[in-house]
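One protein chain omitted, others in place.
Moving on, here comes chain A:
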Amino acid sequence: MYLYPLISVTLLQGGQREMSEFILEMRGITKQFPGVKALDNVNLKIREGEIHALCGENGAGKSTLMKVLSGVYPYGTYDGEILFKGEVCRFKDIKQSEQLGIVIIHQELALIPYLSIAENIFLGNERAKRGIINWNETIAQTKKLLQKVGLDESPHTLVGQLGVGKQQLVEIAKALAKDVKLLILDEPTAALNEDDSENLLNLLLELKKQGLSAIIISHKLNEITKVADSITILRDGKTIETLDMKHDEVTEDRIIRGMVGRDLTNRYPSRTPKIGEIIFEVRNWTVYHPVYSERKVLDNINLSIRRGEIVGIAGLMGAGRTELAMSIFGRSYGKKISGEIWKNGVKIDVSDVSKAIANGIAYVTEDRKGNGLILMEDIRKNITLSRLGKISNHFVVDENQEIVESERFRDQFKIKTPSVFQKVEALSGGNQQKVVLSKWIFAEPDILILDEPTRGIDVGAKYEIYTIIQQLADAGKGILMISSELPEILGMCDRIYVMSEGIITGEVSREEATQEKLMRLMTKTAIQEGA
């Protein structure tokens, strides 16, 4: 008689705790893009007052998931449901999610450099009555917020005068001003140095004590193990597992296994490499940042490529891979570049792009729309652009010859288009990439640097691009292939250099290479190396 009500009370309490334990639940989220399933039945649960890390390779779906959560992809464009504080949410835009206290701080900071700290913090959220800003209140509240995030600056200081670390703190203050309940940080320390990173992570732990819940997306596993209470791992748009730092035994190896552990099916054409002598060498290559000229972006890089060899460069975002490629290709990136480039045993001059091209180097950019193609021009003009001399006579372009040449590429690479007069902006990503490749093969290089050659391309076109790359290697060219997709690196490359924070942290042969091994080298930071 006595027991029953007691039990029911505890049950009720237990039930309520269940309800309120999770501040956020995302259930069965599926997001489809044309041709790609970016998220496939993803589940994510965040406890009230915890720091939850979201891990996964580039392209695993982390950012997409956060865009679904914040309403960038509005309700109706995805399947599944979002519960915030136990209530179903159907966000139409970011404004709605922010009203509930879900705030994202993006990797690229969204601050306006020419406005003051106070103006930035209350941008879009102004302390105003009938459109007239109350500056006194704005300044007073800014001071309080700055104190909270531990930033000792005047509210009137222009944001552009602050370093990246302090700007990151302003972003957090801005989030706090919006009465944030759940803070999402996308790679918050990617651009920060060690001290600033440390500072930021401590601030997060401090805010957690005050009851803030946070999701942190990071590649730096040592940071995750330091601040996170639990970890959800995504891979290929699926939830792999959620680990509790207190109860599960979580090591960096365990996380890495979760991030990369996928089956390698037959996604790469088979090939027997015919590797010859060394044809290309980079020696003691050091490059400084183009704007912050005291910052070393690349530090004493040495690498070599043999004839017929496909050499991979693995590394996380910000490791300096694209910077390496572009600095080699006619000093298109960086300042105070030192070091030497050797080809076939001779030192060559690559001090501008046309010299690099003349010396037989080609660079296929990772940003094909921004840096690779002239979208408003037709296929034919894009293909011949980097070596017009080949089809010209006394600086007059032989257009008939041009059509013949570009038709040849259209046939050979199966560029799906009615004619070479088609403007490239009308082509699909895969076909655009084939045009970029055609353009550089037309230039007849000996060394091809391919930067993310299959980014944003569907699986079928990827296979075709892989075939082209292998044919080029078999024709005796040296290939340097940068890729963020580890399976691609493992499937394609004969030898792999791994980069982290501007240095080469390892060189791995095809036989030795495993995803775990590469990931460990990719996440190796200066501090770990010192220890």
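Note that in this section contacts are C-beta pairs under 8 Å (C-beta built on N, C-alpha and C of every residue); 3 or more make two chains touch, one makes a residue touch a chain; residues count from 1.
Definition applied: contacts and distances are computed from a predicted model.
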| item | value |
| --- | --- |
| Undisplayed chain, where the name is taken from the UniProt record, one of "NADH-quinone oxidoreductase subunit H", "Xylose transport system permease protein XylH", "Acyl carrier protein" or "YprB ribonuclease H-like domain-containing protein" | "Xylose transport system permease protein XylH" |
| Residue of A:Leu234, A:Leu373 or A:Ile503 in touch with the missing chain, whole complex considered | A:Leu373 |
| Of A:Leu83, A:Leu100, A:Ile139 or A:Leu388, the residue in touch with the unshown chain | A:Leu388 |
| Absent-chain interface as seen on chain A, which is shown | 329-330, 332, 352-354, 356-357, 363, 365, 370-377, 381, 384-389, 392, 395-397, 399-401, 403-404, 407-408, 411-412, 414, 418-422, 439, 471-472, 474-475 |
